[in-house]
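See below for the structure under consideration.
Only a single protein chain was left out; the remaining protein chains are all shown in position.
Showing chain A:
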Amino acid sequence: MNVQARNDRRRWIGIALAPILIASVLYGIGSGSVSISVPEIWRIVFNEGDPAHEAILWNLRLPRVLVGLLVGACLAASGALLQGVMRNPLADPGIIGVSAGGGLAAVVALVLFPQFGYLLPGFAFGGALLSAMMIYLLAWDGGSSPTKIVLAGIAVNALLGGVMNGIMVLNSDRIQSVIPWLAGGLAGRSWPHLQFLLPYAVIGLSLVPFAAKASNLLTLGDQSAQSLGQHVERQRFLIVALASLLAGAAVSVAGLVGFVGLIVPHAIRLLIGDDYRYLLPYSIAGGAALMVAADTAARSWFDPIELPAGVLLACIGAPFFLVLLKRRRLVR
């Protein structure tokens, strides 16, 4: 790829992401057991639409789409940040224990204390952040190293996953409510979920641009970054903390949606290269659009059955990603 091709691709993909994002929002609002056309959406916005459709739009579709946008954006941003700071293309929000910690906390909440089910997002969020912190502490040895964080992450994930499975096996009569959550999806997500997610997502996403430069310098290697005057340990900690916040917030409302955090930043990287000044915003837009589109497809394609979005993402996204992988070099 020469520089002209790279710049062209950056520009065109940047331009293309805006209509893709709008299209996925319209698709999300318009599709479902009752379809609402774009002109009708327009009329509803100006208070001239069918009251029944208006109710569907305001109470069901719009909050769900907004939650989807934020969840996708948070997961993709988190994955992009972690892949950079860990210098590991396989890193995703799962690697810092966010999924395992959030998952265990959710299972505890849903299975052992079902009377507090309404506290689920807070519970999962706390679990996600706690396990991320635990992994970081375990990997600390006078300093942090990406390899150690990844290895500590694997160990903690295995431990938490084991405990989670144990709780589920011992309470197998009560895990019905947990399974959709573990598969990840946005079924039934509405304004309260948005309300929970919004502050963390807004704070997290608005901090992401500040991590771009540090991410670029950290990929050069610890020594190089340090000799460029960077406080490597502090930056690595802050970036991991930011990634945990983003992924924890997403997981807490959407459950264990895999894939978005791993694949979106990867796909964007394959298309435009890994300069974080571009990779981060493009991943955020791509993750948001993909999450909404996948959730909408998952609930409307198989109507009246609603698949968890995570299932559809894995089934369609993985082959698509493999095609992309075949066509381009992954890592130089």
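What we mean here is this: a residue touches a chain if its C-beta (ideal position, glycine included) is under 8 Å from a C-beta of that chain, and two chains touch if they have at least 3 such contacts; residues count from 1.
Assume contacts and distances are computed from a predicted model.
**Q** Missing chain, UniProt name, options "Aspartate carbamoyltransferase", "Heme-degrading monooxygenase", "Tryptophan synthase beta chain" or "ATP-binding cassette domain-containing protein": which is it?
**A** "Heme-degrading monooxygenase"
**Q** In the complete complex, which positions of chain A touch the hidden chain?
**A** 1-3, 6, 87, 210, 212-214, 216-217, 219-224, 226-231, 272-277, 331-332
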